[in-house]
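The complex is shown incomplete by one protein chain, all other protein chains being positioned as in the whole.
Right after this comes chain A.
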Amino acid sequence: MAKARTTKPVKKEAPAKKTSSTNQTDMKTSEIRDLIDFIAHSGLNEVNVETKELKLYIKREPDQKILKSAAPVAAAPVVATAPATVIAAPAAAAAPKTEVAVAAGKKTADIKSPMIGTFYRSSNPETPPFISVGDKVTKGQTVCIIEAMKLFNEIESEVSGTVVKVMVENAQPVEYDQVLFVVEPD
């Protein structure tokens, strides 16, 4: 399970102020594209970028790259939402396998346990987890199994969105109403 990872925070200055807001957006788009290109060629596995307006977290899996951006750090709401809307397109263009989740100014939803039992992230030990951080989840999709007294319960997501957090370790006991996953709704 333990993967060797290099984490290196990249300091980045906030872009110079432009008179036109369009220019500002364009510049951010190209900056982000450049940044992704840079990381793609850098050999780094995890990169954190923080500017005044946005916070970017980029993580590379063995054969894919998951890219997500967390909520902005106490930035003015108007500025905060601007970069968020422009991230998706250039990211997809620069790296087709990259998944993007944008959290700026958005609320999250919890997927909770409807019962007491043991939490399993996959249908059996040999198969990959139903969902992982960065994955898209659709309403009605199975997200985990909770077992109690040899009854195996597939739990369905009641929201569509992107998984931002897995709250419970595999094979751990869970209580009624305990939060299992945090999802950012579409």
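To be clear about the criterion, a residue touches a chain if its C-beta (ideal position, glycine included) is under 8 Å from a C-beta of that chain, and two chains touch if they have at least 3 such contacts; residues count from 1.
Throughout what follows, contacts and distances are computed from a predicted model.
Trainee: The complex lacks one chain in this depiction; which UniProt name from "tRNA threonylcarbamoyladenosine biosynthesis protein TsaE", "Monoheme cytochrome SoxX (Sulfur oxidation)", "Electron transfer flavoprotein subunit beta" or "biotin--[biotin carboxyl-carrier protein] ligase" does that chain carry?
Mentor: From the choices "tRNA threonylcarbamoyladenosine biosynthesis protein TsaE", "Monoheme cytochrome SoxX (Sulfur oxidation)", "Electron transfer flavoprotein subunit beta" or "biotin--[biotin carboxyl-carrier protein] ligase", the unshown chain carries the UniProt name "biotin--[biotin carboxyl-carrier protein] ligase".
Trainee: Please give every residue of chain A in contact with the chain that is not shown.
Mentor: 114-116, 118, 120, 124-125, 140, 142, 147-156, 158
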